[in-house]
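Got a structure for you, questions after.
All protein chains but one are shown in place.
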Amino acid sequence: MKRRLAIALLVLTAACERERRDFKLPNGDHLTAATQVSQLQPGAPSPPPVVESPFQDNAYALSEGKRLYSAFNCVGCHAQGGGAIGPALMDHRWIYGSRPDQIFSTIVQGRPNGMPSFAGKIPDQQVWQLVAYVQSMSGNVPKDAAPARNDDMQASKPELRREPKPPVQTGHR
Amino acid sequence: MSSSTSPHASFDPWLLAILFLGIIGAPLLWLIAEQTGYTLAYQACDARSTSWVIVPTVGVLAIVGLVTFVVFRGHRTASTGRLPLPLLGWLGVGMAVLMIVVMAASAIAPMMLSPCD
Amino acid sequence: MTTRVLDVSRLPSFAFGHRSILWWATMGMILIEGTAFGLLAVSYIYLKWRVPEWPPGFAPPDLVWGTVTTIIILASALPNELARRAAERLDVPRARLWIWVSVIFAIAFCVTRALEFTTLNVWWDSNAYGSIVWFLLGTHTAHVVTDILDTGVLSTMLLIAPIDANRMVDVAENASYYYFVIASWLPIYVLLYLAPRLV
Amino acid sequence: MLQSVLESAGIQAARVESEWWFIFRVTTVVTVIVLAGLAVAVRRGLRGRDTGASEQRMLRYIGIAGAITVVILFAILVRSIFTSRALASERVSDVMQIEVMAYQWWWSVEYQHPEPEQRVRTANELHIPVGKTVAIKLLASDVIHSFWVPSLAGKLDAIPGHEAVLWLRADRAGVYRGQCAEYCGFQHAHMAFVVIAEPPDDFERWIQAQRKTANQPQSPIEQRGLQLVQQRACVMCHTIRGTAAGGRIAPDLTHFATRSTIAAGTLPRTPEHVNAWISDPQAIKPGNRMPTIALAPEDRAAIVAYLEQLR
Partner (left out) sequence: MSLTPVVQLEVTEDHIASESRALSHSWAQPRGVMGFLSEVDHKRIGLRFIITALVFFALGGVLAALMRIQLAVPENQFLGPDLYNQVFTMHGTTMMFLFAVPVFEGLAIYFIPLMVGARTIALPRLAAFGYWMFLAGGVFLYVSFFLNIGPDNGWFSYVPLAGPEFAPGKRSDTWAQLITFTEVASLVGAIVTIVTIFKYRRPGMTLDRMPMFAWAELVTSFMIIFAMPAVMLASTSLILDRLVGTHFFNQAQGGDPILYQHLFWFFGHPEVYLIFLPAQGLMSTLIQTFSSRPIVGYVALVTALVATAFMGFGLWVHHMFAAGLPEIGTSFFTAASMMIAIPSGVQIFCWIATIWSGKVRLEVPMLFALGYFVIFILGGMTGIMVASVPLDLQVHDTYFVVAHLHYVLIGGAVFPLFGALHYWFPKFTGRMPSHRLGLISFWLLFIGFNLTFFPMHQLGLNGMPRRVYTYLPGLGWETLNLAAAAGAALMALGALSIVINAIVSLRRGEMASRNPWNAATLEWSTSSPPPPHNFYPERVIGSRDPLWDDPPDQPIIEGIRSDRREVLVTRLLDAEPDHRYHSPEPNVWPFITAVFTTIMLIGSMYTPWAVVWGSIPPFITLIAWFWPRRTDINDESYPVEKARPQLNEATGPA
């Protein structure tokens, strides 16, 4: 009986987390970007810091992320995730790391060959929403929180119907 | 066609049909007239003439008028028939007359308004 | 002291047709689902009427499997009618035979219906046309499947369960629901297959 | 600040107001008569004096009352159709076109003009010349909203995928407040706008001023403000013509200082309110689309100074 209660509790908390809509989020660069530039380090390689994307299973933040993705014209280079000038975001290949903090630093610092730096231009809270949405484009967020289709032309399957693609660090397109 | 289970004969199907024509037929005719009028409103604007709406409405109004006359005759025989025929008779006449009033009301607006506003 | 008594003990304990309770319950279901199909058809026409070209940029569904399904559905009315007549004569072996035949017919047009889905030339999420076509066909298929399962259970009941007159009434009323499944298919067939080609 | 159906300032609202008073009087009289009849019936019923009344006679009275009801309803119906027809006659074609696009929780306003550079983009405020009919083309960019300024005309829904045109004419100069009337999400309550009806020459002066690009900041604090606006997050969403800010998903701030309210009619535009709004928009309109930006107080003061001089 206890096990069933635990499962039920788990399901309930997941539901609460998915439906949270808090608008008053503190805004500051409290999560420092942790991308390692050099591979050299004394002693054994220290394990990568585990940074949880704060919004990856919050439905409201994911839908905000999807709205900002087109509002800030990310579609201009990444299209609807299939990629154009910019690399594809809905496939399993990642060039600069698929961890939430790595995506965060990619957006904030910008990347060579055209990815602009949005430091100071997009507040952190919205960057984390974009990070969560980018994760959902390759299906790596819980299905019940992922955004559904837009009221626009149907470019690709809505995020909640995409099969999760485990990320592969390829280092090139 | 009296069934042997009960002493009373079953009701005359034709009379029942006429009465139900009033009870159910008249309102259905009104609903159909309303639907066609609503859909043809777009056509009336395109063709710049409200006759697209007036003609079907008045046409169905005439049919309902005919239905009312038939139901009234049926009601006359039903009023002396076995229970519950009198009630069904009055119900048929009441519904048919009310539908005439509603359709007359619906016909006013298309006549007064211009096609496209 | 004696009082007047209306003695009803010699009345039958079952009845067929619109005198039976089950007929009215089935009629209720038919009215509900009939209204649902009517509104679906109106939505189809509403969406069709909004766009100049229908189906918008897609080929209309191929006629092959749709017509085959329609023929089988119409043909399946025969075993159904025979099952109903046998039931009303309380002729159990014949009723059992014809109800199983109608189950087989139903399974047959379920198979052709599956093939029909493959020839729709559109997915449910490509556009509003695809959505309403899949919704219409899907709803009717849901009715076909429930009717097969329902008739299948009834047929196995005739095989292994004790049979009294009420079972025969069930078989007879099941036929009337079956006629609704057939009757509701014809307008859908016209809407899905013929309307895009003719209008 | 007028926002009442019963204080009409435009021809459309005036016709509807007269229709309201007509139906109001008729229905009040009918209600009083029926309730009086009920009161008499209850009194006589309590004493039970008329238990012998013949059913036929009562049915005849009911028939007469029914007939009177039908006549009254027809009268109200015909009067309503007359009003509709009169309103329809106000829909003249070649008038000034204003395109109002409803967003989630604010209104973008664009004065149409054949040459693109003559077009004026502003937000949450409409200036219209007194006495002249204006056609407002209503569009919705996300969900269904409803454009409604009670003192001038009835409401009309802005539905995505549909184009609706609303004709307005203000007969008296004044400031008329309107509000979104179709539930559209968190801040449906604070999605107001203001219609300012002014004499035609004032209107011309206003629209000429709106066509110019943003004027250059003079004092060092205003220049610091302009620099900050172009460096920080404002550029991602707002447009200030003549500067690097070109985002189109938020109100156009080129002539911000000419507007009387901020945040879609929620607060009067004073430096303190603008400062409070920039520091924490979620406190004023929780759930709205403007994020809170980490800004030092003096930077915020510089931005406010710059915005206040955008005449």
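A, B, C and D are the chain letters, set down in written order, and residue numbers restart from 1 in every chain.
We take it that a residue touches a chain if its C-beta (ideal position, glycine included) is under 8 Å from a C-beta of that chain, and two chains touch if they have at least 3 such contacts.
Every value quoted in this text rests on a predicted model; they were computed, and no experiment measured them.
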>> Checking the contacts here: which visible chains does the omitted one touch?
In response: A, B, C, D
>> From the list D:R119, D:K132 or D:H188, pick the residue that touches the absent chain.
In response: D:H188
>> Considering the complete complex, identify which of D:L73, D:V92, D:A209 or D:A244 is in touch with the unshown chain.
In response: D:L73
>> For review purposes, identify every residue of chain A that touches the missing chain, sorted by number.
In response: 12, 15-16, 18-21, 59-60, 62-63, 143-145, 147-154, 157-158, 160-161
> Which parts of chain D are in contact with the chain that was left out?
Replying inline: 1, 3-6, 13, 15-16, 19-20, 23-24, 27-28, 30-31, 34-35, 37-38, 40-42, 44-46, 48, 50-53, 55, 58-59, 61-62, 65-66, 69-70, 73, 76-77, 80-81, 83-84, 87-88, 104, 142-144, 146, 148, 150, 153-157, 159-162, 164, 177, 179-190, 192, 265-266, 286-287
> Footprint of the hidden chain on chain C, which residues?
Replying inline: 1-21, 24-25, 28-29, 31-33, 35-36, 39-40, 43, 46-47, 50-51, 56, 88-90, 92, 124-132, 134-135, 149, 153, 157, 161-168
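Here is the rule we go by: only the chains that are shown with their structure count from here on.
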> Looking at A-D and B-D, which pair shares more C-beta contacts?
Replying inline: A-D
> Taking each chain's centre as the mean position of its Cα atoms, how many Å separate chain B from chain C?
Replying inline: 31
>> Averaging over Cα atoms per chain, report the distance between chain A and chain B in Å.
In response: 63
>> Taking the mean of the CA coordinates per chain, how far is chain B from chain D in Å?
In response: 44
> Across the complex, what residues on chain D touch chain B?
Replying inline: 70, 73-74, 77-78, 81-82, 84-85, 87-88, 91
>> So in the complex, the part of chain C that touches chain A is made up of which residues?
In response: 125-127
> Which of the residues in chain B come into contact with chain D in the complex?
Replying inline: 101, 105, 108-109, 112-114, 117
